[in-house]
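The complex appears here without one of its protein chains, the remainder shown in place.
Moving on, here comes chain A:
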Amino acid sequence: MDKLTTVDGRAYPFGMKNVDTDIVIPAHWLKTISRAGLGRGAFEVLRKEPGNVFDDPEYAGSPILIAGDNFGCGSSREHAAWALGDLGIKVVIAPSFSDIFSGNAFKNGILTVVLPQDAIDRLMEVAKSDPIHVDLEQQSVTTQYQDRFHFEIDPFRKHCLLGGLDEIGLTLDEADVIDAFEAKDAVSRPWLVPAVA
């Protein structure tokens, strides 16, 4: 996984609320068996509308997406995170996210930043003409106009994103505690292994 420290660049001033993962990537794109190439399907339905931000050359290749409340609700499809990643998005900023989406985004090296609505409104304004700067180490979103918004992030997620660390590898390093749990469990819950029909 790539390290994520600072992200500097234009942001899509998207702003839509309750964007479910069907909007991020429609179901017919879920038939892939590989992670690459899904950016072509990102926001497919919205992109049929003329003047949508995703096809506006002004924002082409922006690494930041600004959205409304409850971004990524609905289906748990991780394809939503892959599609955003494939589109080149490294940071999504919104007032709130669905739990599943923000987990999926993190696991794919995408940072989700929660900021209050007034900060979002301000960033939406700035995004129309100027870049936005996200600093994970400092936990801040800043603009060239002296705006500075602090955000919270889980320290473990921060550590992993900064270091580009693979979560599975980290857990496998602790195989001994899992072994110990299973040994204890085999005694206390002997019924756990499914009967073989």
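By our rule, a contact is a pair of C-beta atoms (placed from the backbone, for glycine too) under 8 Å apart; a residue touches a chain by one contact, two chains touch by 3 or more; residues count from 1.
Methods note: contacts and distances are computed from a predicted model.
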| item | value |
| --- | --- |
| Chain not present in the shown complex, as UniProt names it (candidates "Protein FixC", "assimilatory sulfite reductase (ferredoxin)", "Aspartyl/glutamyl-tRNA(Asn/Gln) amidotransferase subunit C" or "3-isopropylmalate dehydratase large subunit") | "3-isopropylmalate dehydratase large subunit" |
| Contact with the hidden chain (one of A:4, A:53, A:73 or A:161) | A:73 |
| Residue of A:6, A:32 or A:144 touching the missing chain in the full complex | A:32 |
| Contact set of chain A toward the excluded chain (per top definition) | 17-18, 20, 22-23, 26-28, 30-35, 45, 68-70, 73-78, 81, 96, 98-100, 103-104, 107-108, 154-156, 167-169, 171-172, 174-175, 177-178, 181-182, 185, 189-197 |
